[in-house]
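Structure record follows, encoded as C-alpha cells.
A single protein chain has been omitted from the complex, and every remaining protein chain is retained in its original position.
Let's look at chain A:
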Amino acid sequence: MKRAKSTCVAAQSLPDAPGLILHDLSKDYGTQRAIETLGCEIRGGEFTVLLGPSGCGKSTLLRMIAGFETPTGGRITLGGRDITALPSSQRDIAMVFQNYALFPHLDVAGNITFGLNVRRVPRAEQRQRLDEVARMMGLDALLRRKPAQLSGGQQQRVALARAVISGRPVLLMDEPLSNLDAKLRAEMRAEIRALQRRLGLTLIYVTHDQVEAMTMADRIILLNAGRIEQSGTPEQIYSRPATPFAARFIGSPPMNLVPAEALGIAAPPGTSAGLRPEDIEIAETGLPARLVSHEYLGADLLITVAAGSARLILRRPARLGLPPGPELCLRWAPDALHRFAPQPGPASLPTPDPASDPASGPACAAEPAPQPAS
C-alpha cells in the first residue's frame, strides 16, 4: 500500500500564502454587540493567534472568517479578494474544529479524503495525497480505524490531516488542543508549529491559553469584550503591554498592577503601575515591604509581599531561598516599570525616566536602582 513515491510534501508548500485583512468588521447578535468595529491585518504565512478570555469574541471572529457567521458590518479580504459574501467552501480556507468534527461513520482514510471526494479529485491522486499526508502525520497504520477507536491525540492528527490534504493555504484552528491532556498538548503545540512552518500556511489559531499563544505565535491579536486590546509579537505584548488588560492577561503569574502612589511613584492620580514578578528584586535598599506568603514551584519561588496597601508577587530562583526576615526592600530596573493612564485606551507609558525610581521609604536608604532589566 505504501509506495516509495518521492513526491515531497514540500511540493504542496505555499511560499506565498495569502494574508487576510479585516476591514471595520463588526457582529451583532440581536441587540448584543459581539464584535466591536475592528480592523486588523493577518499576514500571509504567519502564525497568528487570536487570544482572549471566553466570551471575548475570538471564536465569533474565526467563524466569520470561515464563513459560518455573517458579519453585521465590514469586509474580509483574503489575498486582496473580497470573501465577505462567499460561502465557506469557496474561501480557500481549511479548518480544524474544537471537537475535531470527524465523521464517526467514516474511517480515518474516509475522513481525510472526504473533501477530495466531494470535489471529485481522481482516485489515484486521492490515494497519493492520502499517502503523503498520512505519512507526514504518522497515521499510516490507522487508516482503516474509525474515529471512536482513536485516542484524542490521534483524532487531532486526523483533523489536521483533513485540513492539510486540502492544500488550502489558510488554516483556521478553534481551540484545537483544549480536549487533550497537558503532556499531549505540549507535544501537539510543537507539532502544529512545525507543520505551519514547513507548509508555510497562514494559520489563524484561537485560544484562551496564553501559554499556547506565547509559545506558538508569530503574532498575537489580544481580544477583550469584542475589541482588540493589542496586537503584536509575543515579545512586544509581554514586554510592552498596551493596556492593563494586556498586562494582566499575558504572563503567569500576571503582572503586578497597583496604584502608582503605592510604589511611591509620582504620577497623575489614578495612574496604575505595572511590574512583572521577575523584574522585582529583593535588595538592601529600595521600596520597603513585608513578606506575606510564598509558593514553591520547583525552579522558582513566588513570594507575595505587602508594600503599604499594595500586594505584589515576585518571582526569584528557588535556590536563592526566602529573604532572611519578614521586612525587606524591593527595587527594579527603571524600564521594567509600566505605567497605565487612568482612562482606558492605548496608554502604554514605559518609563525610561530615572526620576520615577522607587522612592525611598523610611526603612530603606534612598538609592537609585539602576540595574538594567534583562
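Please note the rule applied: a contact is a pair of C-beta atoms (placed from the backbone, for glycine too) under 8 Å apart; a residue touches a chain by one contact, two chains touch by 3 or more; residues count from 1.
Quick note on the criterion: contacts and distances are computed from a predicted model.
The chain absent from the displayed complex carries the UniProt protein name "ABC transporter permease", chosen from "siroheme decarboxylase", "Sodium:proton antiporter", "Extradiol ring-cleavage dioxygenase" or "ABC transporter permease".
Note on the undisplayed chain: of the listed residues A:166, A:256 or A:285, the one touching it is A:166. The chain omitted from view is touched by exactly one of A:70, A:99 or A:252, namely A:99. Residues 66-68, 87-90, 93-95, 97-99, 101, 103-105, 114-115, 118-119, 146, 148, 162, 166 of chain A touch the missing chain (whole complex, contact as defined above).
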